[in-house]
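Omission of a single protein chain aside, the complex is shown with its protein chains in their original locations.
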Amino acid sequence: MESTAGTFKENAKQALADAKLRDALAKLSDGFPVKRRDAAARLPEFDDLCDQAKAIKEHVLENLGFYLEAFEARVTEAGGTVHWCRSAAEARTTILRICKQAGAKTVTKSKSMISEEIAINEHLETHDVEPVETDLGEYIIQLRHEPPSHIIAPAIHLTKDQIADTFREKHSHLDAARNLEEPETLLEEARGELRRKFIAADVGLTGANMLVAETGSIVLVTNEGNADLTYSLPKTHIAIASLEKIVPTLEDATTILRVLARSATGQDMSVYTTFCTGPKRAQDLDGPEDFHVVLLDNGRTKMLGTEFHDMLRCIRCGACLNHCPIYKAVGGHAYGWVYSGPMGAVLIPNLIGLDEAHHLPNASTLCGKCEEVCPMRIPLPRMLRSWRKKQFEQEKTSFVSRTALKAWAALARRPWLYRLAVAAPIAVLALLGREKGRFRWLPLGGGWTSLRDMPAPEGGTFISRWHKERQP
Amino acid sequence: MSETPARSISVGLFATCLVDLTRPSVGFASAKLMEDAGCRVSVPQAQSCCGQPAYNAGDNADAAAIAANVIGAFEGFDYVVAPSGSCAGMIKHHFVGLFEDDPVMAARAGALSAKTHELISFLTDVLQVDGIECAYDGTVTYHDSCSSLREMKIKDQPRALLSRVSGLSLKESEESETCCGFGGLFCVKYPDISGHMVDAKVDDILATGADTLLAGDLGCLMNMAGRLHRRGSEVRVRHIAEVLAGMTDGPAIGAPAPLDTDKDKN
Partner (left out) sequence: MSDARTDILAAVKAATPGTDDEARQRLADHRAGVIPARGRLGDKARVDLFIREAERVNATVARASSMAGVPREVARFLAKNNLPMNLKIAPDISGKTIPWTEQTLLSVEEGRADGSETAGVSRAFAGVAETGTLVLLSGPGNPTTLSFLPPTHVVVVAASEIAGDYEQIWGRLRAENADEESEAGARFMPRNVNWITGPSRTADIEQTLLLGAHGPQRLHIVIVDE
């Protein structure tokens, strides 16, 4: 998809002024974190499971080649096909080709961040194949031509009234008298509409939460059951996944599943967890006749062994978004691309380049909450700093900040000079600020004083006063 | 307070640039607390900053130069203590990584890391201080700064000491663990987002009805005080060391100095 990450600041400003978005985000961050905390508290082994889940992915990344080949061999034995794709463009071409071979007019889709990443919908549309998102949130934003604003709750930014307006505009057959005032009636309307699509679909396109090397299975996790209708009704099932989704065994997948839903929504287990292996068996009464796995690199191999290697452990639970004060302030769209929140701020520059995404690693207080709640123990703040370091090394930090920083550092590394330099300004500020105790405005201080007063210094510096008092 | 131990502990007080420049009373309060607990406190002149502004801006070369200076100035003490989770965290957790290509400096940074502490946890966890003889008349709410909480694992320590202050009652806020939006240069680079965060923080503080806000990091305190004042709040804002040391006669952060006194100001 087209990025607007470059205008993060403006996006954020807009988001902060959007009252409806404010309400939605307040609700989100009051809900998920509490549920996650309770779910973790209900399971004494939660922390051990996180440690183990992390170790599983570390092991996978060290042996990725072996597991990818093992996975491919099992998929093939089970009668499926693996398609390796280096780039988003290759994946788009591959998926379109399979759709055309299947004579597809309609493709139902269950939520897949990878499919957002490769912008498959636009590609299918321009080639006369209708893609239909079936996750309720994804369906709503597809009708509105919007990107997801959260990796597990894509329509989190919308109110029920906005959704009702969208349905009235897009569902052309809709009776004007139809009640669409409540979430229940909105769901009913969408469910009816999507039922017809499910049954008519020629191809079902799903993502995959994991790929199991031992069995060649893909793992799908949903609460709605839309993924299961997506793969079980059409003749062809395509699953698209990036290559770091591999886990060794069913037992390893199980360990990760135990932390996934708890971290994401605070459920012990999502409603539907499905392991799909190959196409339908000859005697089966339902299921797809063809099974394809599109295995996508799109920048992952470039991250291996770099300072961003650990990011490949991410299982897309969304916990870092749900707990991030920046995400809570600006929402997902401000980040300007498919992903958002702390994981987005680390991943997006890897996938679309640091120039376009230059704001994202900087728009963080490095408060560390994301790392604290990450079930895969990904050191997100460390990686945000790594991006900042790259920016500084490549001289992409703005000239003004760079110069100011260098000037300050030149003083800070020479304490004697520093003491001389700070004494006079501090004395002046202390004198000027004594009466009120604070400043409402300071030269060059607009970033601070637009919203806050600046407390005035007490007077003198601690170090000079200490030495004066202690060594009379 | 505890008796002076037979062996006197030498502490290098890393004042932090914000305390040094804007609020010397926090430095004096920190020194008093440690001296009362039997430490010999020194304040090396050769200190400026821990290097975080450079480090968090990706300027590791300058951060390393500043770190080398801090290491040189402080490695002779038994302990290094800072009245800030953020600066102590920088020395403790990030200095070593700045010297990846210099094993000698990395080893010195590692040695310094091992003896560096944030003030409050130094008092409770190292010096085992459990009694504080001081009074504060007020209802206090405490903000857990991100570095104190997550890097330095400080949560119960300040509360344990505050519970010993006579006249003080603690009123916890819902979001005491949520970032205030300061983030060093973040607050001037992204003022809109930072402003939104500190506003949420101020709402949360005001909801407690407390008359005093305490924390262990001056950056966060200045940010929250600045927003509280801009919104016309009367909540007094202080570093926790000032209260524990019984040094609350002077004006709170951002409060006007009394007109009738004219203390010597260097």
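Here the chain labels run A and B in written order, and each chain numbers its own residues starting at 1.
One rule holds for everything that comes next: a contact is a pair of C-beta atoms (placed from the backbone, for glycine too) under 8 Å apart; a residue touches a chain by one contact, two chains touch by 3 or more.
Model, not experiment: these values are computed from the prediction.
Peer 1: Which of the chains on display does the removed chain touch in the whole complex?
Peer 2: Output: missing chain touches A.
Peer 1: Check each of A:Ala5, A:Leu21, A:Ala40 or A:Leu68 against the chain that is not shown and name the one that touches it.
Peer 2: Result: among the candidates, A:Leu68 touches the missing chain.
Peer 1: Thinking of the whole complex, not just what is shown, which of A:Thr159, A:Asn179, A:Thr403 or A:Ser450 touches the missing chain?
Peer 2: If we include the chain that is not displayed, A:Thr159 is the one touching it.
Peer 1: Would you mind spotting which of A:Pro131, A:Gly216 or A:Gly433 touches the chain that isn't drawn?
Peer 2: A:Gly216
Peer 1: Pick from A:Glu117, A:Asp135 or A:Asp453: which residue touches the chain that isn't shown?
Peer 2: A:Asp135
Peer 1: What chain A residues would touch the chain not displayed?
Peer 2: So the residues of chain A touching the missing chain come out as 24, 27-28, 31, 43-45, 48-49, 52, 56, 59, 61-70, 74, 77-78, 84-86, 90, 134-137, 140, 153-156, 158-160, 163, 183-184, 186-187, 191, 194-195, 198-199, 213-217, 223-226, 228-229, 232-233, 243, 248-252, 254-255, 257-258, 265, 267-281, 283-287, 295, 297, 301-302, 304-305.
In this text, only the chains that are shown with their structure count from here on.
Peer 1: Let me have the rounded angstrom distance from the C-alpha centre of chain A over to the C-alpha centre of chain B, please.
Peer 2: 34
Peer 1: In their shared complex, at which residues does chain A touch chain B?
Peer 2: On the chain A side, the touching residues are 9, 12-13, 16, 325-326, 329-330, 362-369, 371-372, 385, 387-393, 397, 401, 405-406, 408-409, 411-416, 418-419, 422, 426-427, 430, 434-438, 440, 446-468, 470.
Peer 1: List the residues on chain B that touch chain A in their complex, please.
Peer 2: 15, 17, 19-28, 31, 43, 45-49, 51, 53-60, 62-63, 65-66, 69, 73, 146-147, 150-151, 177-179, 181-200, 222-223, 225-227, 229-230, 250-251, 253-257, 259, 265-266
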